[in-house]
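The other protein chains are all here in position, but one chain of the complex has been omitted.
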Amino acid sequence: MSHYYRLVVSCPDRVGIVSRVSGFIAGHGGSITEASQHSDLESGRFFMRYEILADSIGMPPETLREAFRPIAEEFDMTWALADTRQRRRVVLMVSKASHCLVDLLYRWTAGEIDCEIAAVISNHETMRGLVEWHGIPYYHVPVPSDEKQAAFDEVESIVEEVRADCVVLARYMQILPPTLCERYAGRVINIHHSFLPSFAGAKPYHQAHQRGVKLIGATCHYVTAELDAGPIIEQDIHRVSHCHTPDDLVRFGRDVEKAVLARGLRWHIEDRVLIHGNKTVVFA
Amino acid sequence: MSHYYRLVVSCPDRVGIVSRVSGFIAGHGGSITEASQHSDLESGRFFMRYEILADSIGMPPETLREAFRPIAEEFDMTWALADTRQRRRVVLMVSKASHCLVDLLYRWTAGEIDCEIAAVISNHETMRGLVEWHGIPYYHVPVPSDEKQAAFDEVESIVEEVRADCVVLARYMQILPPTLCERYAGRVINIHHSFLPSFAGAKPYHQAHQRGVKLIGATCHYVTAELDAGPIIEQDIHRVSHCHTPDDLVRFGRDVEKAVLARGLRWHIEDRVLIHGNKTVVFA
Amino acid sequence: MSHYYRLVVSCPDRVGIVSRVSGFIAGHGGSITEASQHSDLESGRFFMRYEILADSIGMPPETLREAFRPIAEEFDMTWALADTRQRRRVVLMVSKASHCLVDLLYRWTAGEIDCEIAAVISNHETMRGLVEWHGIPYYHVPVPSDEKQAAFDEVESIVEEVRADCVVLARYMQILPPTLCERYAGRVINIHHSFLPSFAGAKPYHQAHQRGVKLIGATCHYVTAELDAGPIIEQDIHRVSHCHTPDDLVRFGRDVEKAVLARGLRWHIEDRVLIHGNKTVVFA
Partner (left out) sequence: MSHYYRLVVSCPDRVGIVSRVSGFIAGHGGSITEASQHSDLESGRFFMRYEILADSIGMPPETLREAFRPIAEEFDMTWALADTRQRRRVVLMVSKASHCLVDLLYRWTAGEIDCEIAAVISNHETMRGLVEWHGIPYYHVPVPSDEKQAAFDEVESIVEEVRADCVVLARYMQILPPTLCERYAGRVINIHHSFLPSFAGAKPYHQAHQRGVKLIGATCHYVTAELDAGPIIEQDIHRVSHCHTPDDLVRFGRDVEKAVLARGLRWHIEDRVLIHGNKTVVFA
């Protein structure tokens, strides 16, 4: 299978960025297989993502990065160049609800999500069997209400130890402390079971049922210190009616949550999501 | 064209309601062409709607109502029996945005919404030409910020004078006073240009853009004294991305608003919407 | 957990059916928790489904059936009365593609699909490990192109032996012989990976890509002797664009297939699907 370099850039918008970057790549013989750009007119910021066939460029990623640096400095870019052979290391955090975990493990096995799953961390033992059957280390870190700090210190040290690039709260049901959110800003992905900003916080399906909405939803977003308020990556909905009990909503919701989280994680892993203040640019 | 009697009932749930009501109708030779029921397990309340071919019953609606009254009393029913020959009288209220008005007028002309449009009331003159071209009376009632009460008194007297059964706020952009909301409870329909309860209040598309949501929506609901908080009849959404400006959201939103309001109004007119506390049962 | 009797009826439409049936149930103290009716005006046929709290009726299902028989005869009904304690016995047939199997097993484990999975039959060994881990018998029945009849005879005898009520072709990729289709008419469910009647037959995603459609779909239907032409239970779609390769279509399609098959099977198991010529009435 071919491997790729992924160049992701954001910088102040001005004439000549595309020309300069594409000229640089063409100058090295680089074959661009996918290109995406976006100019945000309000903020005057420019975003781009290039997928380049690695074999078309006769140099390793670190040399290419070195060569690109002057352009990045000239245009004041925030940027990264990834090599798809360096697979991202993902930690999944779960509680007792298994649907998102099972779904992600299946997609990972099927090759839909191209990453390493470095570990699963849970505040319960429930999923150990399934996870270890997949050959993935399972860490049980209980979160007693009076010793949360110690628990999250342990979570943090596991995340460090397994050198995770990304943490996924796959229905983890615990609120991460602000220090953790800030340390891993832009690298912790949550699935919230409502169409945010409606029904932030606890028991969103019950809130939705109470309000009598005709559509329920799920939201995949980056975690920030403010609960359920981080940059949104993806959302979707499912139609409901007066016939449906809160249990039905929970059941429909599981399908929406799985789909939305899987899309969000895939895009994150493929460097398709650029954070822009409290919003995202998604080159899906 | 055939006409129908529509029997709509809500009452405390217990054994034998369907049997008693369907037995009553069968006893009069009534041919039921559409039947819907719902038991709400939380509240223990039962809802039903029957559409009966009028010609199959050898009596006028008032006689049928008289005959039904003992059953209604026995089961403590809130109920109504409508005759489709008595078309509902609807008042449309609009401001300057024309898309919902144009859409409703087209559907009305095409026979999709079976009602009389008794009047259009607007705080602007903008739509007079179009409305009068359809042969519908147009009332211009300005709403100056220092004389709102007088304006809404005039609105109320027009609504009374034209004997409206139902008022539709088709992007009216003014907040009705609580007295009016209460007087016409369950008979005033609004289209709100967001997926409520997200983004209640003013400029919802700008709020949505600010928050970076990936779906925008519209909500058709009954108006209550609390702003944008009444029972929801229908909702729908449209997918958006980082590419889209607030103006794009407004443009996409127009299509969602039109569709959602048209469905909501049609269902209301056809007695398919039963209010149940702050929710609705919709026999669509 | 409560158990229910499910009464499903189809018969020529005439005045008094609902009254007679609901009167019968009320006469035995039966509490109806869900009721659905449909009159097909073209064919003059009537369909109904009642869900009755079993404990509210003081008799076992066979006694209730006996008591109902005269009414069924009077109205010339095709009917069945099921007891939810008698869980349906389902056989899943799979080939090498695992997504539908994994999804159904998960939903079954999670209680979303209330049935016994009596066996999995496959023309490959691939899924044995997963299936047996769930405690379900796995039958490997190869289908060599020159001995298909013998293979399907074996399939038939397994289906008989495990006393299956229903067979699900969960991406089985083999065409059942007409005799089998006819013997189990209305009891064999297939998932076809296109929006039928578009792209019947082999490699539908490649057909769809070739045609340049903007939406791909999946169809859950009952199997008949004519390939991909049986009564449709459920369909859904996913949006695609010029960006997507046939492989992307296959990947998106997996999610649609899983969702559509799971809904179709759940409805079938819950007696919500009534076959009507080459169509279905689905009381979802």
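Letters A, B and C mark the chains as written, and numbering starts fresh at 1 in each.
Criterion: contacts are C-beta pairs under 8 Å (C-beta built on N, C-alpha and C of every residue); 3 or more make two chains touch, one makes a residue touch a chain.
Quick caveat, the model's predicted, so the values are computed rather than measured.
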Contacting the left-out chain: of C:109, C:157, C:179 or C:245, that is C:245
List the chain A residues touching the unshown chain?
15-16, 18-20, 22-23, 25-27, 29-35, 37, 39, 41, 56
In terms of residues, what is the contact footprint of the unshown chain on chain B?
98-99, 102, 106, 110, 112, 133, 251, 255, 259
Contact residues on chain C toward the hidden chain run 38, 40-41, 195-199, 211-215, 217, 231-237, 241-243, 245, 276, 278-282, 284
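The rule we apply is simple: only the chains that are shown with their structure count from here on.
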What is the distance in Å between the mean C-alpha positions of chain B and chain C?
37
Could you please state the distance in Å, as a whole number, between where the Cα atoms of chain A are centred and where those of chain B are centred?
41
What are the residues of chain A that contact at least two other chains?
none
